[in-house]
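Attaching a single structure in structure tokens format; questions to follow.
All protein chains but one are shown in place.
The first chain written gets the first letter, and so on, giving A and B; residue counts start at 1 in each chain.
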Amino acid sequence: MTAPLAEEAARLLERLRERGPRVHCLMNTVVRKLVADGLSALGAVPSMTDAPEEVEAFVGKADALCVNLGTLDAARRAGIDRAVARAGEARKPWLLDPAHCDYSPARTAYAAGLLARRPAVLRANAAEFALLAMPEDVVAVRTGETDRIALGAKAVAISNGHPLTARVTGTGCLSGALAAAFLALDAPPFAAAVAAMLALGVAAQEAATTARGPGSFEPALIDALFNLSPEDIRREARIDHDQSGL
Amino acid sequence: MTAPLAEEAARLLERLRERGPRVHCLMNTVVRKLVADGLSALGAVPSMTDAPEEVEAFVGKADALCVNLGTLDAARRAGIDRAVARAGEARKPWLLDPAHCDYSPARTAYAAGLLARRPAVLRANAAEFALLAMPEDVVAVRTGETDRIALGAKAVAISNGHPLTARVTGTGCLSGALAAAFLALDAPPFAAAVAAMLALGVAAQEAATTARGPGSFEPALIDALFNLSPEDIRREARIDHDQSGL
Partner (left out) sequence: MTAPLAEEAARLLERLRERGPRVHCLMNTVVRKLVADGLSALGAVPSMTDAPEEVEAFVGKADALCVNLGTLDAARRAGIDRAVARAGEARKPWLLDPAHCDYSPARTAYAAGLLARRPAVLRANAAEFALLAMPEDVVAVRTGETDRIALGAKAVAISNGHPLTARVTGTGCLSGALAAAFLALDAPPFAAAVAAMLALGVAAQEAATTARGPGSFEPALIDALFNLSPEDIRREARIDHDQSGL
């Protein structure tokens, strides 16, 4: 089962490069530039506003949505609510990243409400997952030293990547945005999530070969996403069945 | 006509380095750091707030203004309105960048209203220009593979630059901010726009000689702006008459 997943990821990367899908991000204010650059390096076309009065027009232009709850405030919540409603009406796939929801009960509650509106994918870390009840029909991506991707009883573990990734602020947020870029191709959400984690993980391994620390790792990671080939994914993918559950 | 324009651009760069003009940016929330770093690398002094209660004081300290409509919301509109009014009273030059106004009818209308208040320069891409009626007395800068700069019937095309520039989020926004930095020297707006497009284009060519992708291109571009000499502009400028109109 895992070799076909790597092959599917490689083909999705080819398709992404051909189509250049548009991804609208409701992104925290810390990492907007990194996420936009990462999407663009991979081959997608990012946009970023979350102003309530404009966000529906931007969602209308987009092929998928990435909703990230970092630096959440009333204005961003209003923008997110409208964007998710518009995505639902237009049947555009969206991903939820409940960034730092373990820091704030208000944010946990808001994340739970959004999860009930059925994103295609939820991306979170272990602490965030611990606070959220996963619907069976939402793909769960738990990033960490090993990335685990699950849909109901089906689960895989991806052990690509490099520890420096965690030292660069926003790489987790970027992983969610990359998954949204693959969702934008109308790929099955499980395959889209696998493709994104493989793309970022394989790129991180390449970046680490030249990096002298997290500062030089970041531009090297963007370069590696830009230069990443389907063949790199086929050759480097480390996917295993995962029975542990999330 | 084009050799004197390159010579004038080279002299404006010298003057910019001597004076260190202050440029206040009403900038979208994605690329503020890149724009500030690019202005600083060239030799200008950036500032960035758009809070309505403070922006007039910042405009008062500045020599020119860059108004960018990315991530537009009610608070940014209020700040922009006050800043443009204050710039008008104080006869300080300003540039308008209607970023992504082709994504949102509300933004197009707002951009049209600002254009009627007569910035010295409008910088936009082809899709954005298509939606805006250019006043005859505003310099039009259309960036793309070739940059075209026009004022009424007078028009030039600049073919410096490198394709990686378009893969780094915010380089278009930066080109507008650099034009504002040259406007801050009380240069004629047409000459200021030419100088900015040459500076960024020549720096991009230098950056591309070492870049391995858009990630390493970005710091190399900032380095190249920092190290750019008037002689580099004289030697590398590729300016042609342009009869095609905008």
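By definition in this document, a residue touches a chain if its C-beta (ideal position, glycine included) is under 8 Å from a C-beta of that chain, and two chains touch if they have at least 3 such contacts.
Bear in mind the structure is a predicted one, so any value in this text is a computation, not a measurement.
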Q) Which listed residue (B:Ser47, B:Thr146 or B:Gln205) would be found touching the missing chain in the intact complex? A) B:Ser47
Q: By the contact definition given up top, give the residues of subunit B that touch the hidden chain.
A: 29, 32-33, 36-37, 40-41, 46-54, 57-58, 61, 75, 218-227
Q) In the whole complex, what residues of subunit A lie against the chain that is missing from view? A) 28-31, 33-34, 70-74, 100, 103-107, 167-170, 211-216, 218-219
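In the analysis below, only the chains that are shown with their structure count from here on.
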(Q) Based only on mean CA positions, could you tell me how far subunit A sits from subunit B in angstrom? (A) 33
